[in-house]
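Here the complex is missing a single protein chain, while all its other protein chains stay put.
Chain IDs A, B and C follow the sequence of writing; residue 1 opens each chain.
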Amino acid sequence: MKDVVFYDFVRGPLLKFALFVFFAGISYRFFRVVFLGLPADYAKPKGNPYLMAVKKIIIKPTMGWTFNEIFSRRAINFIGGFLFHLGFLGLTFFVPAHALLWKEIIGISLPVMPSLIVDILTYSALGSLIALTLHRALNPVLKLLTGKDEYFANLLVALILFTGLLANKWAGGGLYIWLLSMHMLLADLLILYIPFSRLSHFVYYFLSVGFMGWNAGKRGVSF
Amino acid sequence: MHSLYEIFKRNGYTRRDFLRYVALLVSAVGFPPSFLPNAVKALESKPKPVVIWLEFQDCAGCSESFIRSTSLLPADVLLDYLSLEYHETLMAPSGLQAEEAKREAIERYKGEYILIVEGSVSPKYKGVYCTIGGKSNEEILKEASKHARLIIAVGSCACWGGIPHAEPNPTGAMPISEILKDKKVVHIPGCPPIGDVMVATIVGFVMTGREPALDNLGRPKTFYGQTIHDRCYRRPFYNAGKFASSFEDEGAKKGYCLYKLGCKGPITRNACATVRWNGGLSFPIQSGHPCFGCSEPDFWDRSFLYSPLSVVEGGFGWKKVLAGIAVGSALGLGSAYINKKLRGVK
Amino acid sequence: MVEFKEQIGRTEIEKFYEFCKKGINMEVASYLEACVRCGICAEACLFYMGENISGRIDPTLTPAYKADLLRDIYRENYTIIGRIKKLLGLGVKIKPEDLKEQIKLAFYTCTMCDRCTKACPMGIDTPKLVSIVRGALTYAGLTPKDLADATNLSLEKGSPLGVDTQTFLKRLEFISEEYEVDIPVDKKPAEYLYLPSSIELMKFPSSVASAVKVLNKSGVSWSMSTKAHEATNFGIFAQSKEATKEMLSRVLEGAKELDVKYIIAPECGHAYQSMRFIAPNLFPEEWNFEVLNIVEFIDRMVETGRLSINRKVLMEKSTLHDSCQIGRRGGVLKEPRRILGMLAEDFRDSVLIPEHNICCGGGGGVLVIKDADYYRQKAFLSKMTLFDKVGAKTVVCYCANCMLALNTGAKELNRDYRFVSIVELVAEAIEEGEE
Partner (left out) sequence: MKRLVIDPITRIEGHLRIELELEGNRVKRAYSSGTMVRGIEIILRGRDPREAWAFAQRICGVCTTVHAFASIRAVEDALGIRIPRNASLIRKLMIGTLFVHDHVVHFYHLHSLDWVNPVHALKADPVKTSELARNVSNYEKSSPSYFKEIQEKIRQQVERRQLGIFSKGYWDHPEYRLPPEANLLLLAHYIEALNWQTQIVQVHTIFGGKNPHPNFAVGGMPCSIDLQSDTAINTERLSRVKSLIDSMLDFVEKVYIPDLMLLAGFYKNWFERGEGIGNFLVLGEPDGDSHREGKFFIPPTFIRNRNLKAYEDVDYSKIEEYVAHSWYSYSVGDDKGLHPFEGETLLNYTGPEPPYEHLNVEGKYSWLKSPRYEGLSAEVGPLARVLAMYARGVDMVRESVSSSLSKLGLPLEAMFSTMGRTLARGLETQLYARAMQGWYKELLDRIKGGDTKTFDGSRWEPSTWEREAKGLGLMEAPRGSLSHWVHIREAKIHNYQCVVPTTWNGSPRDAKGQPSPYEASLVGHEIAKLEEPLEIIRTIHSFDPCLACAVHLYYGDSSALVLI
């Protein structure tokens, strides 16, 4: 296939399709759960459940760090997971080229990161992703919990980070457009894959952490 | 007959100049340095090659660019290095005599002449959209290409159809390779191509007697092997995430990357960033305007000239996002309703 | 009545499946969907930790794994892909062994202590999911024998230890005489209704006496009730809604009869939990009482100056064991620490954040299940790490069930910890203060 034809395909029809499926898919998954509804709770709350829900959604990602002994046993999970998410989300939104994409999609101009930070985030995200994957393969608990989905998703994301890194670093050789197209193709696949996999956990994060915070607020517990 | 070396000598160039020039040409056509002795020998003895230059649905921009070559001065190219037997924009005779000149050149240099084509060809309705001397362009092209030693398409129109081929392609314009399906065509795309690139490709062919190494789209690898982005002097700004977002901002003054302004450098294979234009003086990016990819097939129809490459081809926008979310929510609502009904959840 | 069946047949599996299916709501579904399989919850679980301390790794003890069957059932019924799989014959196939494992996972190795929720990066409330599995097992008639017996006994006689009204009154008489306290029973009008738990009544009478002393000393008008004389609620352990409701209705009846404003739950975790957070939903119209834990009550009295503690009664190095249901899940965490600060000379908290304390291992009915003893002992091992961390031999508790479980554990493992009730310490402090 001609390079530009391929390139235009992965950033044109395929990306549009993927984005539509993505937005429809995640909102389907979100509302499929939301519309199941809740029974009323008549017990008098001891704290403010709603405030707590919001607070939890904001601070929960760092909460694990307060668990001394768990943190020390699972440093890989906490540090790796944190770095990976920070990197992945940072790169997804604030890499200059991606910010343009988001401007196109949601019409909001996002701030962009300088390349040094982009590099740091890419390396740390890629490194922590590899560490997390190895950990998955070796830890007995994770072995029991992990399915093919996780490995596939990790591989896909790792390849996206890797091709993105190459596309950014590569100079000369005329391969740039192929690297970029591969990066975009894989990203399209990821966008398509998210609504059908556990990768859509980011929408449920708001629900489950929200509920957790709501319960905590109800019971007057602050952690 | 006079060899190129004699021409050099006559023009006051020294043998060192000559060798340096040959070295440049050798590297330009992508031969290893070991080829140099052969090339010198070839140049010292080869007669002037005959060129027939046809113009169809064109704007003469490629011809203009050809006579803007600076590595070899156009007067030398036209009078010394090449024998341009037919070129409508430059030749002396008109009408019958012009046609006669072409016919004679084809006769006399059968299988030896180089055919250069500028402009797309419209075979639609028997070619009424472009006739010369009462003949359709398709017929003229087929006639002239029959005995050509080498066929070169210059400019994006001849290579890919170019602007006449842009949506909705009113005249059914075609690249010449679609007419000459059984022939090999060397493509030198660009709107127009760089004059030096055209001259180097043609003279390089004369020198080596071989056509240059081509990529899968028939372009000389030497000049079209890398993207503008690969060799752009503003690339460090791209890597550093520094972009100009308007022609009037500080970034534009400081020479930041023009990616956000729609630069197509990353997907455009051409030599603008290395050879540059009009004596290596500048090229569009250096003068502040994003590359719009004029050497790539169908670049006119890719997207709005100034829309950045990373955005969705054809646009997406929040309306489609909302549509997606609406579809998803409706499905979610329906699904939850059915689930609750079927499973008796209160 | 809660059933116990040895044989697991098709009906049981179907009933289990049915219950799980119906148990799904927005909250449950989001927990089931949100799990990212990170396995961090394993490190938070005292059973997993206990096994680990004894050098073994049992990945099935991971809380996330406990909800997997429920998750599969959810998927099969609530998602398109799951439903397609079912149509293609790739659905969930539950075998009797699977349910046996579920019994182990839900009843033997989970005290619903909620610690995993705090550790989970996605905030998944695993106890909530386990309670659905427990409910489904109970619905299928698969409640573990000991738990079923205790539940049935309390349904029949009003108490898991078989304490009926007669025994209750006798026991009160004994306490009254032994500890020289006045115990108002069915006294009208009363502002506070105090409910003892039968564990205290039978096994730690001094605890009841201390509570009575504190109540008397605070000068509020209070009473006990012959109708509502049992605070424990084994219906919760079995997750049988009917049993829970039946037992709570007795409390409701007694409280209504005495027309009280407050109900004081004793040092018993699930008693507080059931009356404070579950009863209002079972009797949304009638349950108009404010439910206080005895520790909360004491704190409030001290705060308002009706009780004054100005003597230290605990001189040795001590630490606090939090009851999960009162503390982490009941929000009574600051109160015991405040009180203990006044009582103890050398009090050291074993955890940085009170919510992160480890369960005794006997909660959620695990204590009464003989078959779960192995796991309970392992859990005690992990609990012990906290005691050893601060090096305290004296542990203050505010839940009789915890105390019983810890005592049992210490005895079984030959450890010389001393477990004391916080209310007893308070009673001691105010008594001595008088002199």
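Assume a contact is a pair of C-beta atoms (placed from the backbone, for glycine too) under 8 Å apart; a residue touches a chain by one contact, two chains touch by 3 or more.
All of these numbers come straight from a predicted model, not from anything done at the bench.
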Touched by the hidden chain, restricted to displayed chains: B
Residue ranges of chain B at the interface with the undisplayed chain: 1-2, 10, 48, 50, 55-65, 67-70, 73-75, 78-80, 82-101, 104-105, 125-137, 139, 162-164, 166-171, 173, 191-192, 194-195, 233-234, 246-248, 252-255, 272, 277-279, 281-289, 292, 294, 300, 304-306
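Keep this in mind: only the chains that are shown with their structure count from here on.
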A-C or B-C, whichever has more C-beta pairs in contact: A-C
Far-end chain from chain B, centres as C-alpha averages: C
Whole-Å separation of chain centres (CA-atom averages), chain B against chain C: 80
Per-residue multi-chain contacts in chain B, two or more chains: 335, 339, 345
For chain A, residues contacting two or more additional chains: 29, 32-37, 39
Chain B - residues contacting chain A, complex: 216-217, 225-227, 229-231, 235, 239-241, 243, 259-260, 266-267, 269, 296-297, 302, 308-318, 320-321, 323-329, 331-333, 335-337, 339-340, 345-346
In the complex with chain B, residue positions of chain C that touch it: 21-22, 24-25, 77-78, 80
Contacting residues of chain A [partner chain B, same complex]: 2-5, 7-8, 11-13, 15-16, 19-37, 39, 95-98, 100-101, 103-107, 112-115, 118, 168-174, 176-177, 180
